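One structure is given below, represented as structure tokens, and several questions about it will come after.
Here the complex is missing a single protein chain, while all its other protein chains stay put.
Presenting subunit A:
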Amino acid sequence: MECRARPWVSWMAAAAVMLGCMVGPKGLWGAEPYKIGGVFSITGSSSFLGDPEKKSLEMAVEEINAQGGIDGRPVEAVIYDTEGDPTKAVLAVNKLISKDNVLAIIGPSLTPTTLAVMPIVERVQVPLISCAAGIQIVEPVKPYVFKTAQSDVLAVATIYKHMHKHGIKKIGILSVTNAFGVSGRDQLVKQAPEYGIKIVKEEAYGANDTDMTAQLTKIKGQNPDAVVCWGTNPGPAVVAKNMRQLGLTFALYQSHGVASPKFIELAGEAAEGIRLPTGKILVADLLPASDPQKAVLTRYIAEYTKRYGGGVSGFGGYAYDAMHMLAKALKGTGGDKAKIRDNLEKISGHVGITGVFTMTAQDHNGLGPDAFVMVEIRNGTWKLLD
């Protein structure tokens, strides 16, 4: 039985190899691929950003190739790891430009790494679509730098709009003393007058602090209508718990920095009733059918879960959106970088994971406040607010 099975197996293998040659990139395409660079913090302390970004980029490339590529040419992604280190990001981008001759670069994942590589892409004029949040990446506008991640400007606007609608006028701020918290605090202070909101108390805490009752007690003394906490885990969960402990009843708003199931797990019961802005991916199944992003989100979540077994987050969407917009911009350029850049600037109404993008010469992020929705945590899950 075994002796007879053996030739079968080798015939099958030979057939598979031949088939593979026929449908594989070279056999099918024949044309030179368009090379795209990717630089993400795939390992290191911010791997939770870079890892889904890398996976989503690969997924987007396969989707584009499966649909016939761009002008009959396939896309090929060359991806390097920055480990979240600006120096390594610079090395990787130099390598992508000089050795791999890429047409455009997607990434890096973080604001510091993006800021480090921006001068290079500006000098050699290679389009870059960053996946980092910092507003200073696209403000002021640099010709060759774009980004897909929402800025905290929008998150603050979303929170303030909700407050304005619900008659909240006096707030306290509690922000973490790192780049994320400081930037969020600045936006909170800057935008408050626009919405008729008065900041009665401003407090801060260290990223590793384990007790915020003193700050909350001080805020309580000013009788605010609500308090806004700006930080990433675990600080905000401690704030939520401390508020319960002190028996404080005013509303608690958190930033998009905690928009993940992990926060609910950490804060436990104290998470109930907390409101925060989040990208729509977290509440895709709650969105009304009329939402333009619903179909895109559902497809992305299903495909990502199928390929990588879950762990969908909004972060992968940054790279996914970047690749699909780049594919649109590549069309008809023949690989001319200046033309790709011009086309990126003309992208209008692109429905992505992060939001609906409309780039202009003045706006290289292209997102409106509708990229965020307000949610409230109820019964340990998200509830969409209007």
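As a working rule, a residue touches a chain if its C-beta (ideal position, glycine included) is under 8 Å from a C-beta of that chain, and two chains touch if they have at least 3 such contacts; residues count from 1.
The working rule: contacts and distances are computed from a predicted model.
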{"item": "Per UniProt record, name of the chain withheld from view [\"Gluconate 2-dehydrogenase subunit 3 family protein\", \"Multiple sugar transport system permease protein\", \"Amino acid/amide ABC transporter membrane protein 1 (HAAT family)\" or \"Pyruvate synthase subunit PorA\"]", "value": "\"Amino acid/amide ABC transporter membrane protein 1 (HAAT family)\""}
{"item": "Of A:203, A:321 or A:345, the residue in touch with the unshown chain", "value": "A:203"}
{"item": "Touch criterion as defined above, residue of A:246, A:286 or A:356 at the omitted chain", "value": "A:246"}
{"item": "Residue, one of A:262, A:299, A:331 or A:346, that touches the chain absent here", "value": "A:262"}
{"item": "Chain not shown, touching residues in subunit A", "value": "45, 48, 177, 203-206, 208-211, 213-215, 217-218, 221, 233-234, 237-238, 241, 244-247, 262, 265-270"}
